[in-house]
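With one protein chain held back, the other chains of the complex are shown just where they sit.
Presenting subunit A:
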Amino acid sequence: MNFSEVLKQSNQLCKVSPDGKYMATCVQYRLMVRDINTLQIVHLYSCMDQVMHVEWSADSLFILCAMYKRGLVQVWSLEQPDWHCKIDEGSIGLVSSRWSPDGRHILNTTEFHLRITVWSLCTKSVSYIKYPKACQKGMDFTSDGRYMALAERRECKDYISVFVCDDWHLLRHFESETQDLAGLEWSPNGCVLAVWDSCLEYKMLLYSLDGRLLSSYSAYEWSLGIKCVTWSPSSQFLVIGSYDEKVRILNHITWKKIKEFEHPGTISISKAVVFKEVEKSVVVGRDDLSIHQLTVGNSLFSTQSKYEIIELPTQVPVIKPDLDRANPKIGISAMAFSADNRYLATKNDNMPQSLWVWDMQRLCLLAVLEQTAPVRCFNWDPCRPRLALCTGNTRVYLWSPAGCVSVNVPVEGSFQVQSLFWHCSGNSLILLSKEQLCLCYMDSDDKK
């Protein structure tokens, strides 16, 4: 594994173009587009204010920079560096801004979710969508970019509108049977829309593309319900993580639960492998400190860590949350499928240092990774079953079915990895710290 040099960024803004050739980073108000292989700056743009959000268009030709404080969106072109576009929302404010899948329309959500303005870069037309719902995930596009589902709320009732992205024609508008819609997500094949209620009620509704209610699922009543939802890449499974620390898997044929994954505090009877990160600090006598040693990498001072396989039964460190407060840190907050549909990684909020990897073929627990600090971010390689995670220290961790490895980021100064994501080719990882970013190139597959 090779590591690149450290680059500056702000606001954790670093996005790789969909075609994988360029990387856009932001430092305050400057947008830098670099070539991904050489990391040389190809283009440099200056925006009018501190950039809060950067997004590439789907065809990798345009980049939008949103400045929420000023209510401005600036669009830059890669082909024509002197082309510019500025969208000013004025006093109505700006809360979020995103591209449409065709890469020629920008959807701005105004403050207080008053409306969504659809700005077109090809025509002079502007469309407005009223009453969008302010919720966890109120808008979703199908993966082929043809349809958009939007949650709306009128007169204390939830509605779902399906738009055709071609010309923003309203295809379907129907009432949703939720009390308080919290999110919606299209299945990867674009035919089923999963709609779930807020955490006060466990309710998952499945609507077909043409607005028919296919099925509804509710696991239990009265307790806090759904925390996060994800589809499997093949659309075969809908996985629901809830506040009762369980993951429920629904199948796409009957929409009934086929399996429930529990996250118990004690793992006893299982064929899973428990990897525990063990740190051992390198002992350096304080008398030997010298300027020279201080500057020679930080491998002398940083703690080395490696994974050890723990025998079952074993206890998973649990942090009991304060149940009197709202949004308790309990329940499954993050789930991710591997690209080949075979593995599911889940994180339980009251076991924040552990990451659970499940085998979807056998529907059983495959591995548990126990870290020394709470897991901050984890992502699957888009091409192969390889999971990268970080816990906010100077290391990046990789898991694959062959094993687990912990890699120290060998940069000067300390590079605390706050978040990471994979390059679309799966050949490199982009690591982000608070103010910096670094690329990690995967050349060899050396796993323990």
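Odds and ends about this structure:
One rule holds in what follows: contacts are C-beta pairs under 8 Å (C-beta built on N, C-alpha and C of every residue); 3 or more make two chains touch, one makes a residue touch a chain; residues count from 1.
Following the convention adopted for this analysis, contacts and distances are computed from a predicted model.
According to UniProt, the chain absent from the figure is "Afadin-and alpha-actinin-binding protein A", selected among "Afadin-and alpha-actinin-binding protein A", "AP-4 complex subunit epsilon", "serine C-palmitoyltransferase" or "Glyoxylate/succinic semialdehyde reductase 1-like". Of A:8, A:69, A:86 or A:271, it is A:86 that touches the chain left out of the display.
Across A:27, A:95, A:135 or A:171, the single residue that touches the chain missing here is A:171.
In the full complex, subunit A makes contact with the omitted chain through residues 58-59, 62, 71, 75, 77, 82-92, 102-104, 112-115, 117, 119, 121-124, 126, 131, 146-147, 153-156, 164, 166-167, 169, 171, 189-191, 208-210, 252-253.
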